[in-house]
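For this view, one protein chain was removed and the others were kept in their places.
Right after this comes subunit A.
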């Protein structure tokens, strides 16, 4: 059961000691790697005669851009970079279990933080688009009777995002650990493809997809 817990790695000696979890440290590593890779690959971008690396980067980013613009609309493209960032971060964190690190998304703090950020973004996009008045008024539509449910939705959306991601990652991790404990040879390989790679990418996709969808809903 030890693997399930997110153990504190070290303490920051302020405010009576803040225990920094492993997931946060792994996130730092992911951030560093992503940033360094970005700096390396994004050098020497050219408008004409792009290199192979640039073509791959452009097609990937272009695909993501088209995907998100298809959901939230071209006029809201300012939110696309954040969504791409989250998608990239989730994809890497969900796959990082393959390298021996514990996936950060297995920590409830991480998924909760992601979900809260999504919630803030969803509500902010709605307010930014339609104004505070409209945003406050839309809870009472179509009838004021549903207002409590609509208000609850603000918190239900991120909760479902958070718990779906957390549950999937934890569940996949637990299943993999059990399989490895029972049959350590060969059998975990196909299962690892499913639980570590497919499920990880699927959950990353679902998370950003739903966030974009909720934003679009809120901006209508």
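Methods note: a contact is a pair of C-beta atoms (placed from the backbone, for glycine too) under 8 Å apart; a residue touches a chain by one contact, two chains touch by 3 or more; residues count from 1.
In this section, contacts and distances are computed from a predicted model.
Engineer: Of the options "3-oxoadipate CoA-transferase subunit A", "AtpZ/AtpI family protein", "Branched-chain amino acid ABC transporter permease" or "ATP synthase subunit b", which is the UniProt protein name for the chain that has been left out of view?
Structural biologist: "ATP synthase subunit b"
Engineer: Taking the full complex into account, find the residue in A:89, A:195 or A:214 that is in contact with the omitted chain.
Structural biologist: For the chain that is not drawn, the touching residue is A:89.
Engineer: What residues on subunit A make contact with the chain left out of this view?
Structural biologist: These residues of subunit A touch the chain that is not shown: 4-6, 18-21, 23-24, 27-28, 30-31, 34-35, 38-39, 41-42, 45-48, 50, 54, 57-58, 61-62, 65, 80-82, 84-86, 88-89, 104, 107-110, 112-114, 116-117, 170.
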